[in-house]
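Our next item is chain A:
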Amino acid sequence: MSRVKQSRRGFLKTALGSGVAGGAALFGPWKHNRVYAAASDKPIKIGLTHDASGQFANSGQAEKRGTEMAIAEFNEKGGVLGRKIESVWMDTETNPQTGTRVAERMITRENVHFLAGAIQSGTANAISQVAQKYGCVYFNTNSSSPTESGKNCHRVKFVWDGSGENFSLAAARNAISTFGKNWFLVYNDYVWGQNTNDATKKVAAKFGANIMDEVAIPVGTRDWSSVLLKIQQAKPDVVAAAVGGDDFKVMRQQVSDMGLDRKPAWINNQQDWPDVFGLGADAAFGVFGTTWYHYLDLPGVSDFVKAYQERYPVTRISVPGNVTYNGYIAMRELLRVVEEVGSTDNMKIIKALEGRTMSAADRMQHFDAVIDPASHHVQQTIYLAEGNAAPKDDTDYFKILSWSDPDAIRASADDSCSLESYEATPSYDQG
Partner candidate 1 sequence: MDYPTKQTKAWVTPQIVVAIVLFGTMPLWIEAVGLYQYLGVEVIIWMIFALGYNLLLGYTGLPSFGHGAFFGIGAYAYGLAQFEVWPNLWFCLAAAVVVTAAFGAATALFLSHRRGIYFALMSIAFGQIFFFIASKWTDVTGGEDGLLDIQRLPVEFGAMSLSTRSNVELYYLCFALFCVLVILLWRLTNSPYGRVLRAIKQNEMRVSFIGYKVSVIKWSVFTLSTAIAGLAGGLFAMAQEGAYINIMSLQWSGTIVLMVLIGGGFVSFWGPVLGVILYFVARDVLGAYTEAWLLWFGLMFMLLVMFKPEGLAGMWRDLLGTLVTRKAEPKGNPAKVEG
Partner candidate 2 sequence: MALFEARHLHKRFGQQVVLEEINLSFEEGRLSGIMGPNGAGKTTCFNVLTGRYKPDRGQVLFDGEDITGSPPEKIVRRGISRSFQIMNLFDEYTVLDNIVIALPGIRKKLTNPMHAIDADSEMQDRAMDILDRVGLPGRARTNSKSLSYGERRALEIGVALATEPRLLFVDEPTAGLGADGTSRLADLIQSLKEHTTIVMIEHDMQFLFDVADKISVIHWGQVIAEGTPDELRANPWVRRSNLGELN
Partner candidate 3 sequence: MNAPMLHVDNLVKTYTKGAFRKQETFRLEADFRIDGPEIVGLMGPNGSGKTTLFELMTGSNSPTGGKVVCAGRNIHNVRYDERDRLAIHYHQSYQVRHFARRKPAFMMDRAGSDYPLIHLFDEPQFNTQDGYIGFMLDFFRKLRAENRLVFLCVHPNERFHLDILKEICERFIFVQKGTLHHAVDFESLVALQPVQAYLGNLLTEQSVLEGEGT
Partner candidate 4 sequence: MLQVDNIQTYYGETQALFGTSLSVGEGEVVALLGANGVGKTTTIRSILGLTPPQTGRIAFDGTDISSMQTHDIVNLGIGWVPDDRRIFPTLKVDQNLAIGRRKSRFRSWSLDEMFEIFSALEHLMHRDSENLSGGEMQMVAISRALLGSPGLVLFDEPSQGLAPKIVQDVMKTIRRLKAEGISVLVVEQNALAALEVSDRVYVMAHGRIVHEGPAQDLLNDDVLRERLLGV
């Protein structure tokens, strides 16, 4: 309780500060976190491509916090290979066109060694195309479209989040036996939503569900009433939703307004922490997946939470969630690999990452994770959760129901990936 208040106050202070100074916080110089090393060695530069505006602004900033936290930790330890790590960030505006330009600028002008960050798959695609062209290793930290590690996979791209299909597999199996066979599907009409929906449909069919209807929702839909009325009329047992970002928030609000949050069981593919935080446990209705939760009963979790809060005392989101977690873990792994191979050469890094196993304890999850060498997709534990009826405190929205072994929920979409050959990938090393 007190923790939340403290952080809220902190946040409000900055808000006040920025209000008084005419929004000075925003108009300040672009964030170059230059930590110049005493050593004469050139710093390792990492390009951060997190969204700060558009549909996924909120999540983009959350993953940025995770990524920067990992970088800072390394810098505090003296950097990597004795070199400081520097990051440069540009807003990709949840916009592929901007993503392309940002990636081009990062590589050709800022001369970054690596790129990291993405929420929306369209933007991630745009960035990874540019990265592949130059051979720059790119970590897609949070875009979970099955196509990211499927047909749009790239040799330089590594996908750190569980894919929509992973979540579908994890959630759907239990749902049919628990809630019923009549399913109604809603999904956001873009690549993540479509593919995730396809995956859900496949899984549901496999376990004998009857698909009553499926409705594609344009991205940016503000008014869900018609669809919700339709659901009311259809009276399904289960509604499986693959809806993301702001749309999801709006939908959730209207679902609970229309009193539909209890009656059909809602299977939401994944609930990103920034989309839930601040809305209370009520908002987390139905069953949904996540890759991590700050009250997981595992060693290291509470330390990580504490470290996050010390580093970000003023942020609106007072505890880290899956998005921040992914950003953090991915960057930490990248820097470790650089340390291990002793170089920033792209081929060496790629080869070191492919097939890399990360221990469960290290990742604060229940199962070991592995980077699939054929799709560059991190195969990891998926947790199933529902809204917490008996929260420990006012950040404790989720009740973790179960966790799935990565092997049991491996995404079939990953099979459609064919990575570019090593030869076809330009060598890239900013030295």
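Here are some notes:
Simple rule for what comes next: contacts are C-beta pairs under 8 Å (C-beta built on N, C-alpha and C of every residue); 3 or more make two chains touch, one makes a residue touch a chain; residues count from 1.
Inclusion criterion for the candidates: all candidates are chains of the complex that A comes from, given by their letters.
All values reported here derive from a predicted model rather than from experimental measurement.
Here chain A appears alone, and the candidate among 1, 2, 3 or 4 that touches it in the complex is 1. Listing the residues of chain A that touch candidate 1 in their complex gives 23, 26-30, 52, 90-91, 95-97, 100-101, 104-105, 108-109, 121-122, 125-126, 129-130, 133, 147, 152, 188-191, 194, 218-219.
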